[in-house]
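The other protein chains are all here in position, but one chain of the complex has been omitted.
Up next is subunit A:
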Amino acid sequence: MGLLSVVCVSLFFSSTFAVDRGNFKTCDQSAFCKRQRALKPGQSPYRALLETLELSDSRLTLQLINDNNKVHLLLELYRLQGNMTRVKINELKPLKPRFEVPDVLIAEPPTEPLSVLSKDDNGVVLSLGVKNQRLIVSARPFRLDIMQGPEVLLSLNSRGLLAFEHLRLHKDTDKEEVGLWEETFKSHTDTKPNGPTSISLDFSLPGVEHVYGIPEHADDLKLKTTDGGDPYRLYNLDVFQYELYNPMALYGSIPVMLAHNTQRTMGIFWLNAAETWVDISSNTTGKTVFGKMLDFVQGSSENPQTDVRWISESGIIDVFIMLGPKPSDVFSQYASLTGTQSFPPLASLGYHQCRWNYNDQEDVKSVDQGFDQHDIPYDFIWLDIEHADGKRYFTWDPHKFPQPKEMLQGLMDKKRKMVAIVDPHIRVDSGYKIHNEITSKDFYVKNKDGRNYEGWCWPGNSGYPDFTKPEMRAWWASMFAYDQYEGSMENLFTWNDMNEPSVFNGPEVTMHKDALHGKWEHRDIHNIYGLYVQMATAEGQTRRSGGVERPFVLTRAFFAGSQRYGAVWTGDNAAEWDHLKISIPMCLSLGLVGVSFCGADVGGFFKNPSTELLVRWYQTGAYQPFFRAHAHLDTTRREPWLFGPENTALIREVIRQRYALLPYWYQLLYQAHKTGMPVMRPLWVDYPKDTATFTIDDEFLIGRDLLVHPVTEEGSRGVTAYLPGAGEVWYDVHTFQKHNGAQNLYIPVTLSSIPVFQRGGSIIPRKDRVRRSSTCMENDPYTLYVALSPKKFAEGELYIDDGHSFNYDTKKEFIHRSLTFANNALTSKYLFSPVEYCNIGKIMSCITAEMTSMSRFVWHANLLMISRTGKETPVDFEFDTSMSVLTLRKPGMNAGADWTLLLQ
């Protein structure tokens, strides 16, 4: 008996600390996935009807026929500007329209003319513009191949897995297969009035062994093959206490996969917002490195190939094939389709202090004071759901937060800010303004019977506004106006949680698929719901300032395009070492598909971290884009000063390192905003030919110039970091110790160590005067850290604007300088036209700059600062021979001006 009860207790116990897998579907439990996966590679039943080919200037259309059921499909091919191909397949004559995802593409992608190179009975060859690049349409069976010269880059339907379940009348089905017209999971029945509607297509990638992306999964950076297991699932879900290293769906979905080898990087963007599963297989799976080498030596190697298959529950096939060839090309290609990372307010790159919950105004005040007492900078303090009056968002608990403006003013006096949560589930309560307005405007999502959909969430019975409606989003945005959102001020920002949407009593803790958004089923739009919530919220924040101020909105659910609206975090992680580790690949994967502003809850959300874990997490989080500590209601307090003076000092130190680097972070976010380049990157992005970098996900680059290898092992005494780049050098940022590239470097560590390296050849601007908040550092001088390459060269950039408004864009009020060190001279030049500069100059002229240089040559002559007028001023300097560090004392140039520093 005793033994039994022990077992019971331990089962109970362990189940509380891990995901309840039974709550979520496997492919086998998802009828369409099971159906589609039952199809095995083979001869495709689809045939292209070449006689139907029509070619206009920008598009080619062609009918396909399924020889089994004679249903006609319409294929559309577009050649898009920037080396992309779009493939659309829909039913030629669907019973009713099938859903096509709106609002993800920033515009109809501009096309380029397609031309037919040749055509015969077997198919058509089209030119794709880029040299030697062709698209071959084969007729029977239907397949597409994109080729460059003699090389196949990518093939579609080469394994014959194109499958398009056409819309049909219920009586059409002669055999009642289970799950076609109704599907039950646990206690929930999904009525499927449209019957089976799923789609599937396969892609083959010859020569590719490494594929990445399709977040969000708590898994390694390099995607694994899915043979013998479940496919990677994309279905936005609120997963309680998620498990690591598996393909289960999480809070967000970005259906973009990157394929990379030493020659080329490509991307596949599957534009579909329904539940999606992605299968990956590879012909080199299981082969050891030795086996591959043997193949190579013996010449018997078959070309490595990765095969991918996408399966979605509804909608159409709409695929963008981004052909690179460089990683940066793929990023800009994807950015040209879905937009870039929003350019956040500078302050949001500082440190965020969050907890579920800061109990009341007094609590907020004392935490704020705690930061000053312990001289730790921070920019944002956050309020979770308990701040609102009965979980009615846009309101304040009258007892705990009776004077929100007073509280916000107190923060503003210290140039700090606040975030309050606004979730999309709305308490059904006739005394609640928001609920009443949504009801009267008929903005709620409807259930299958046309009544307002209701589900359980934090407030109890809740309605879910239909964010897919533009009118609804406009109304929601208007709720953020200062006169609508009582107690709000310009330093109050927003956090959208639970926007998968989370429905506690819904199937898989989310909304019923047969709920209705206008004429579309929730099934069609599920994965984009969260994007719309953040979109409307960000719009509201922008509008409340008359379009002047940049918004800051954090979201948990996301989709392709979400990068345009703010930051993303990895959801409810746990205070465990593995969760610290996984934060790296999770944010790297997001960065690869556009979402640069990513972070994980520092310290871990569930459970209490050990002090060592907490310190290590701060040291890791400080070097990730979105830097926020957060904790569950049931955890003990963990503000940075609660772990003894030594640990307070360690945390203070790393937060200060973060603040000193803010100019670099800001410049990288600007770059991401302008170009789509990820801020936090896998090494292979900048070292695409170095195969050693392809699977690394325990270290990463920030921009091109900083390499970080966080310590993520308990009790670690050392880490081995891979420093890439043959012939390059890396400098330890703390000691200026120089190391050669293309080596595995063992670094002994103590609890205070954070292995960070600056690339030789780079110039990084810092603000070494760390203050209470980033806004307090606004007028502080810059220090340029010049790390010379072996060829005594370095380059970098400096970007400056007001840090919070859209004036950088609307009025071009910014400074963007290119900094170059060559031939013993450091030169600052415009990156953009001088007209912009003079407007800026008036605003920014108060900026002075210190110059610090780290160099490897001995110094024995004068140092001159030469302004653009040619005036020469001598500059004091110091030279530290031990590490060959040259420090220029107070050269005092204007950051916005042209100048040259000459070492003679």
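By definition in this document, a residue touches a chain if its C-beta (ideal position, glycine included) is under 8 Å from a C-beta of that chain, and two chains touch if they have at least 3 such contacts; residues count from 1.
One rule holds in what follows: contacts and distances are computed from a predicted model.
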According to its UniProt record, what is the protein name of the omitted chain, chosen from "Guanine nucleotide-binding protein subunit gamma", "Glucosidase 2 subunit beta", "Trafficking protein particle complex subunit" or "NUP43 protein"? "Glucosidase 2 subunit beta"
Residue of A:Lys674, A:Arg771, A:Lys792 or A:Lys812 in touch with the missing chain, whole complex considered: A:Arg771
Sort through A:Lys34, A:Lys415 or A:Lys792 and give me the one touching the missing partner chain. A:Lys415
Specify the residue from the set A:Ser187, A:Thr869, A:Ser882 or A:Gln904 that touches the hidden chain. A:Thr869
Missing-partner contacts on subunit A, residue numbers: 1, 5, 8-9, 12, 16, 359, 362-363, 375, 399, 413-415, 633-637, 656, 768-772, 775-780, 837-838, 840-842, 844-848, 850, 867-869, 889-890, 892, 894, 896-897
